[in-house]
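I have placed the structure first, in the form of structure tokens, so that the comments after it can refer back to it.
Only one protein chain is missing from this complex, and each of the others stays in its spot.
And now, chain A:
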Amino acid sequence: MERKHMGMNDILPLELIHRILLRVPAGDLFRLRFISKLWHSLISHPDFAESHYDLNSATSSHSHFFLLKDDTNAWCVQLDTLFDVAAAPTTHKEVSLPSREMPSFSCSLFRTMGSCRGFVLLDKKLDFLVIWNPLTGSSKTISYSHIKVPRYDLIRYGFGFDASRDDYLIVLSWHDDYNQHRLVCFSLRTNSWINLDASLPKYMSRWKYQLFGWFLHGAIHWLCYSRDYIDDGILIFDLKERSFSKISMPQQLVGDYPITFTLTILGGCLALYLYDHDNHKTEIWVMKEYKVPSSWILMYEIPYGNNVPICMSNGSDIIALNYTPRYYWLRFVKYNVSGELLNYSPRPLFESDYFYRSFCVYTESLFPFPGDNKDRDKKNKTGM
């Protein structure tokens, strides 16, 4: 074949095409499976999703913002090109939530309960959970209406990945009718509920209000009170060991009860943010070294409140969700470490009156559910 009739697939060795594809954003890869059979086999290979995720998850280019619009639709916003006017048409897209397989007895709307490896956890209060990958469309619905919670108590949720068992776990905790603290988790791989009451630590009395935990370094993290309310801390549930440990808050924040702080993850580190009403600013503390309490630093002081930090950008800038109370207009703002406003999107970008429970940040991935690859190969053979 003459050179001018040859294309990329004929000229470049497989290894180089593979490396090129590893660097392409996940959002494009989903479409690129249909370029050619060769690309399809490279992208669909069981190890590809993992290699791609490892290479790309650290960079902000894969961070997406997910916001529920209503019970059937959501917005997905690409965060790294957020303020790039030229990229505007492609940064926001509206997606349809997976169709419900079971009728709902709950009259409440969906809530978001965090994300893990490209999967978003949606919750229909006290009824069922949905794990969904917005990019690939795969979803699983899990009913938990069998869990009975006393009227004014709340269930705490956690969602994470146990690498040692290649399994996604949804952890639920609540106080039952006898005021006993309960802990269960749902294993996606075995499709079963596991009782973890025995793992609950003795020193823990009540969890803080925050509904869901954050997954980082193979463990789920929640804010909690200690038994005598003296020191708050961050509760860590290791998914491999299935055991709890605790790390303390920044010393400067201990005992400041009128102030509510919220746990989040920024730039791959645990972070706490709080609104200082007296001084009209939002403080963001970051634990620079994982599990090292002395590494807590006050990294950002953003003027005014109504800012919920979403993610880090360019290594040290912070992107926050800014809301207008009363109207619940939402938009994004970007600040640098010195608290200077760098950029902002027009207001309102979205309108949502229940946004506290309806957004999360996720990283796009091509991961299938564990044990799904067999189905995938079958599909490939029938010409998918």
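Everything that follows uses one rule, which is that contacts are C-beta pairs under 8 Å (C-beta built on N, C-alpha and C of every residue); 3 or more make two chains touch, one makes a residue touch a chain; residues count from 1.
Note that contacts and distances are computed from a predicted model.
UniProt lists the omitted chain of the complex under the protein name "SKP1-like protein 11" (options: "MRAP2 protein", "SKP1-like protein 11", "non-specific serine/threonine protein kinase" or "Tctex1 domain-containing protein 4"). Among A:F34, A:Y304, A:Y327 or A:Y356, the one in contact with the hidden chain is A:F34.
For the options A:M6, A:A58, A:A163 or A:V254, the residue in contact with the chain missing from this view is A:M6. Mapped onto chain A, the footprint of the missing chain covers residues 3-9, 11-13, 16, 19-20, 23-25, 28, 31-32, 34-38, 90, 383-384.
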